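Yeah, one chain of the complex is gone here, protein chain that is, but the others are all in their spots.
Every chain is named by a letter (A, B, C, D and E) in the order it is written, and numbering of its residues begins at 1.
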Amino acid sequence: MRIAVCPGSFDPVTRGHVDIVERAARLFDLLYVAVLDNTRKQALFPAEERVAMLREATAHLPNVCCESFTGLVVDYAQSRGADVIIRGVRSPSDCEYELQMAGMNRELAPGIETLLLPTSPAYAHVRSSLVKEVAVLGGSVDAWVPENVSRRLRERLQAKGGAGR
Amino acid sequence: MRIAVCPGSFDPVTRGHVDIVERAARLFDLLYVAVLDNTRKQALFPAEERVAMLREATAHLPNVCCESFTGLVVDYAQSRGADVIIRGVRSPSDCEYELQMAGMNRELAPGIETLLLPTSPAYAHVRSSLVKEVAVLGGSVDAWVPENVSRRLRERLQAKGGAGR
Amino acid sequence: MRIAVCPGSFDPVTRGHVDIVERAARLFDLLYVAVLDNTRKQALFPAEERVAMLREATAHLPNVCCESFTGLVVDYAQSRGADVIIRGVRSPSDCEYELQMAGMNRELAPGIETLLLPTSPAYAHVRSSLVKEVAVLGGSVDAWVPENVSRRLRERLQAKGGAGR
Amino acid sequence: MRIAVCPGSFDPVTRGHVDIVERAARLFDLLYVAVLDNTRKQALFPAEERVAMLREATAHLPNVCCESFTGLVVDYAQSRGADVIIRGVRSPSDCEYELQMAGMNRELAPGIETLLLPTSPAYAHVRSSLVKEVAVLGGSVDAWVPENVSRRLRERLQAKGGAGR
Amino acid sequence: MRIAVCPGSFDPVTRGHVDIVERAARLFDLLYVAVLDNTRKQALFPAEERVAMLREATAHLPNVCCESFTGLVVDYAQSRGADVIIRGVRSPSDCEYELQMAGMNRELAPGIETLLLPTSPAYAHVRSSLVKEVAVLGGSVDAWVPENVSRRLRERLQAKGGAGR
Partner (left out) sequence: MRIAVCPGSFDPVTRGHVDIVERAARLFDLLYVAVLDNTRKQALFPAEERVAMLREATAHLPNVCCESFTGLVVDYAQSRGADVIIRGVRSPSDCEYELQMAGMNRELAPGIETLLLPTSPAYAHVRSSLVKEVAVLGGSVDAWVPENVSRRLRERLQAKGGAGR
């Protein structure tokens, strides 16, 4: 049995993320989609809500398990018995960053490999940060995030008094 | 059972290639390392000799099968029952090319995924074309290719009257 | 009245090219789509046939004029009274090349501007050279080139004995 | 009549910006140069002062109108009847970002095109953020910003107690 | 006598930095390794401690002098009689940034050249920011920083209550 983890911020999950998860889930027996709960980085959604949105968006995938983690990705991967870290890549500069991270993770945990999965061209321009920027400015983000995320995004921004500005 | 193919020119196989094959072989049940036999591109070694060198260099890997193929990579992958194409990436510009190829292959055969495996930092600067250039100019390439390849490279260049020039 | 030229090899024209031409045609009063007839570069199709395919593929655009040219792009642009050169860009490395060309063209003809038009994400991975490679290997290229080009490509490769190899 | 908008932070306007505006103004009948008034991003100059500096620097261009806007660029562009967004690009990584933004803007407002205008080589290394860094450290920025901006930059940094530090 | 300066944040110094300093020290008669004391950027270590760590790590290099500076790099270089700024580069995007900085520094001080020294492949993925991230998350960073830095990093993060989180 081969187990993979797909770590990220997922703040919030986009249709590009879902596409990566769907494709990765076909390649491994068990796939953990893992929200990095980093207390030092300001996120729009708390980790639990990011996990909840991921679960809603991947409910149709039986071998996908969504959860949050703290600490190093390689430690988390080992705790799950995984030997593969999966990362989606949209562009050459994504790759440049991932090549560096893969180099460091390899020295931290030589038995764990990093695999890069190219994002589908249709989602190559979708970035969580830009999605939030558009949503804050009142634009529709339905094309880029699953329905449940679009609704939660509106609610959260209204709670923060951000939408319509 | 999950089957992957790792296609390339392998003209000749380098230590960087062997590193990628060793790591990919741990991630899949069966790995085909496949020499593209492209009659329109000038190669230093004929396809059969490239396959022979690959076999020597991967003899310690029981689930690796080396062979040559003609035609489209996706057709070859399907003929082997593979659902994954593995490609090593050394640098952002490698990635840029692979993202384009993955995009096209995905439209040719939607069921086959491309996974990019980052080259180990120790081999990130090793390229078959530069290896050949150094060998032709009489430099030692022992650090970059397996022993058997180094010997065959010398023989072939002597046969072509190229070494020492 | 503002006139633009959109120069290229178009060997052959792809759906990505057609998309660029359609969008550029809305931005200028008259758009010349110009095939560079470079006798020093080996092309699959002769310049006249490339122009013919472009005319078929842009027949629905009344303000588009397809023709071939020799010599410098800036000289050609000036001969048509154009003050803009339009180039489609798919990726950062496309841009790198275009920034250099724009720098040189600007010094050759300071009055002529280069404008880069981003390719639609759906076509960001389509390249004439890869299209030809796939066609030679017997793959279907219908997703990437207009119908008339697909047919001509098959005919030409059969004439050259290339398909099916 | 063709209308374009050239949006940006312009904090402050540089000679590179002015060069882009001058060249874009020749290509369109009316050009709006628009300061993004983003209350979530810390700017050195308030939006009104950035507009004032732009007006001073582009006073010689009769078909250029400087103003500020809030909200989405595409909404602003539509409010002005524009069908083109113009962005200056200095380098491949500028392009990478712009290709992503263009992809998102295209889906938000399919009728509006993004055109990238290569910065003149003489200004390819000028960035507002680096200009401010140099000015804060007491260096002369006269080569990179118009005269009026240089003066205002000194005044503002003195008011903030920043110069000479 | 030729004098060079090697400026940076060094927050903290890594084995990659030490490698660059060792190699640069062989190429010039005197090499100043200079910590930018930037009061506007949040650093983990105060400038004096960064200098102390550099001194410990370069104690074996007789022609290397470690110190801190404020203000512009080119002003500092001139104050030391240097005509060369040395910068290590790990990747194409490092280079892109350095090409811009070199362009600006050249206009600030035409007599001072910037030379880029490629990082050894073994350290190409080591970045101070990632080292700190790993250390905060409780991972071992011994492979990437000198021994003295590893110890100080642990102490500092304990003092800040950061380790183990």
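The rule is short, and it goes like this: contacts are C-beta pairs under 8 Å (C-beta built on N, C-alpha and C of every residue); 3 or more make two chains touch, one makes a residue touch a chain.
Everything numeric in this text was worked out from a predicted model, so none of it was measured.
Novice: From the list E:114, E:128 or E:150, pick the residue that touches the absent chain.
Specialist: Within the whole complex, the residue contacting the unshown chain is E:114.
Novice: Which of E:54, E:72 or E:89 sits in contact with the chain that's absent?
Specialist: Checking each option in E:54, E:72 or E:89, the one touching the absent chain turns out to be E:89.
Novice: When the complex is taken as a whole, what residues of subunit B touch the one chain not shown?
Specialist: Residues 90-93, 124-127, 130, 134, 136-140, 143-144, 165 of subunit B touch the chain that is not shown.
Novice: On subunit E, where is the contact patch with the chain that was removed from view?
Specialist: 2, 23, 26-27, 83-84, 89, 91-96, 98-99, 102-103, 106, 113-118, 120-121
Novice: On subunit D, where is the contact patch with the chain that was removed from view?
Specialist: The missing chain touches subunit D at positions 91-93, 121-122, 124-125.
Following the convention adopted for this analysis, only the chains that are shown with their structure count from here on.
Novice: If you average the Cα atoms of subunit D and of subunit E to get two centres, how far apart are those centres in Å?
Specialist: It comes to 33 Å between the two C-alpha centres.
Novice: Which positions in subunit E touch two or more other chains at once?
Specialist: As it turns out, subunit E has residues touching two or more other chains at 91-93, 124-125.
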